[in-house]
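A single protein chain has been omitted from the complex, and every remaining protein chain is retained in its original position.
Now for chain A:
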């Protein structure tokens, strides 16, 4: 079917439309990066000057030297890493149980974890703020990490359960018949096999925690302010300094874009939680 179609027809019917879509998808991103390397003088002209004449990294230097952005990058790194550790730490045993055991409450509990991910964030954020305030966890790393676990745990459980299911149960049974305890079986047989899945789930939790805004804004103050909250505050503070703002945006977006490109192929199946069976 495809072979018979002539090259020009394919160019017009497929390649040019998809090129337009790709341009549409990445143009705002490219525009942000271009803005961040233009000197202030080139940003204030209209009609807009598209390409930088004197590309500069001044905005990046200013951002690091004049603001607390570097500290926010560190805070985000700590919180996202903490979210991965907490999320995987409780989700791996839970997913193992859902995959390897059949018990009465299984379907109900798994459905429950799915429903949690559908809750509006506003429903959780109001009482969570009160709870963290009572526990003295406002503006602490732990407070934000716990806030992020509301979405990372349910997601990780569903994703990892499907990865565990892909490993034949007979493998563990064979190991146990050979005399290994359940814990030895998990450590020596199951976990090594599920490692790629663990990495994917971990990276995904990292990305969502790094990108998250509402929980971070409600639960953090000056001490553990994350990059997304810091950038939003800058938007109010430096409205006309788009060079500075887009430099901040680029520094936040680049690491997650790279991580996302690494895992994107493996993610799609997990994200729709069984929507696409391959």
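Points worth noting:
Going forward, contacts are C-beta pairs under 8 Å (C-beta built on N, C-alpha and C of every residue); 3 or more make two chains touch, one makes a residue touch a chain; residues count from 1.
Just so it is clear, contacts and distances are computed from a predicted model.
One chain of the complex is hidden; its UniProt record names it "Carbohydrate ABC transporter membrane protein 1 (CUT1 family)", one of "Putative ABC transport system permease protein", "TIGR03943 family protein", "Urease accessory protein UreG" or "Carbohydrate ABC transporter membrane protein 1 (CUT1 family)". Interface note for the absent chain: among A:70, A:85 or A:235, the touching residue is A:235.
When the omitted chain is restored, the residue from A:37, A:153 or A:224 that touches it is A:153. Within the entire complex, the positions of chain A that touch the omitted partner chain are 1-2, 10, 14-15, 17-19, 21-22, 24-26, 28-29, 31-32, 35, 43-48, 50, 86, 89-91, 93-94, 96-98, 100-103, 106-107, 109-111, 113-116, 118-128, 130-131, 146-147, 149-150, 153-154, 157, 168-171, 174, 182, 207, 210-214, 218, 228, 231-232, 235, 242, 245-246, 249, 252-253, 256-257, 260-261, 264, 268-269, 271-278.
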